[in-house]
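This part shows subunit A:
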Amino acid sequence: MTSTQVNGNVPAFLNENPKDRIVVLGVPLPLLERVGLFVLLAAVVVLPMVYDGYDIYEFGKILMYMLAVLGLNLLTGFNGQFSLGHSAFFAVGAYSTAIMMDQLGMPYWTTIIPAAAVCFVAGFLFGLPALRLDGLFLALATFALAIATPQLLKYDGIAHLTGGVQGIVLDTPYPPAWIDSIVMSITGEELSVDRWKYMFTAFVAVIMFAGAWNLVHSRTGRALIAIRDNPLSAKTMGINLAMFKSSAFGVSAMYTGVAGSLFAIMDEYLAPESFTFAEAIKFLVGGVVGGIASLFGAIFGGWFVLEIPNIADLVASSLADYINNPQGLTGLIYGLFLIFTVYVMPMGAAGLVQILVHRISTKR
Partner candidate 1 sequence: MDLFIEQTVSGLATGAIYACLALAVVMIYQAIDHFNFAQGEMAMFSTYIAWYLMDDAGLGLPFWVAFVACIVLSFIGGAAIERIVFAPISDAPVLSHIIVFIALFSMFNSLAGFLFDFTPKNFETPFGHTPFIDGVISSHRVGMIAVTLILLGLIYAFFRFTPIGLAMRAAAASPESARLVGVRVGFMLALGWGLAASVGAVAGMLIAPITFLTPDMMLGTLLYGFAGAVVGGLTSPLGAVIGGFMVGILENWMGTFVVGSQLKLTVALVLIIVVLLVKPAGLLGRVVVKRV
Partner candidate 2 sequence: MALLEIKGLKAYYGQIEALHGFDLELEEGEITAVLGANGAGKTTTLRAICGMVKAGGAITVEGENVVGMSTESIVAKHKIAHVPEGRGTFVRVSTEENLRLGAFTRRDREIEKDYERVYHYFPRLKERRSQQAGTLSGGEQQMLAVGRALMLRPKIMLLDEPSFGLAPIITEELFDILGQINKEEGVAMLVVEQNANLALAISKNAYLLETGNVAMMGPADQIMNDEQVRKSYLGY
């Protein structure tokens, strides 16, 4: 066996970052990115100090949706497999957590990891037949899965676990006493449940985001992208297509499933109606609008799916002077928004940012 000699003197280009050459408004791009990342992280930490109640709840939901969208991005954006059925995995995660809390009396925070495992297995298993389906047909199969999900959740055979049509009401996730006492000693106030839920969500979300980041920028991530770009030559490079594609499905389901777990904990209630086809659509819309092969795009996507119905509401109610009961038109406005977004940002927000950076940057 021959081996390439690495004789210590590594070529200079290896350690240079092509982004170093891009300067945006006088600041090198990598620095700008680092500052941006820092600001983002700081925001995640600072938010619960500033906000409480509904506001912090909304921020938590954005992070929750971000995770769900991220899950779909890993599959669709990085691996090129469509799914219109991720509401199913969202449901599996949420119900896993709920059943563990409700039936087994497990504390909420212990349910995340087992729920993630369950979702991974579920995704992996669905990924196996999905291996043989091409893009459009996979979209169709997953579409069917999404439509069938609420019905499956209601099925009498498992109703004693899922609560059937009634759903499950969960216990409030109070913060652990030690955290509460730390917060108390610093601020002199009790830590509100809303703030704690946010902190818990943010903790999980940041860890999962970092994991996704590592995954994408690694051997595994390269393999996933290679499969998307050119499956045949990926195979020739020694990439086990079946293993990677199914695992990608599993990991994707796991991310969306953990989002489901967090959802259950956050809303303290879940019912089959929470996991309809509309939910799967939300994730897809979030993914495409954020930028389907972008991790940071998922943050924007999470925000978008949470806020765009509100914006549609707002637009609708501002029509009240001209039309009777304009609220019936929210669906229409929502649709127009989507089309508009696709026109303006065909590559999603991430793509738009890239183009903008390209426009206003100067190369050294």
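Basis for inclusion: all candidates are chains of the complex that A comes from, given by their letters.
Here is the rule we go by: a residue touches a chain if its C-beta (ideal position, glycine included) is under 8 Å from a C-beta of that chain, and two chains touch if they have at least 3 such contacts; residues count from 1.
Predicted model, so just to flag it, every value in this text is computed and none were measured.
Asker: With subunit A shown on its own, which candidate in 1 or 2 touches it within the complex?
Answerer: Touching partner of subunit A: 1.
Asker: Which residues of subunit A touch candidate 1 in the complex?
Answerer: Within the complex, subunit A touches candidate 1 at residues 76, 82, 84, 129, 132-133, 135-137, 139-141, 143-145, 147-148, 151-152, 154-156, 281, 284-285, 287-289, 292, 325, 328-332, 334-339, 341-343, 346.
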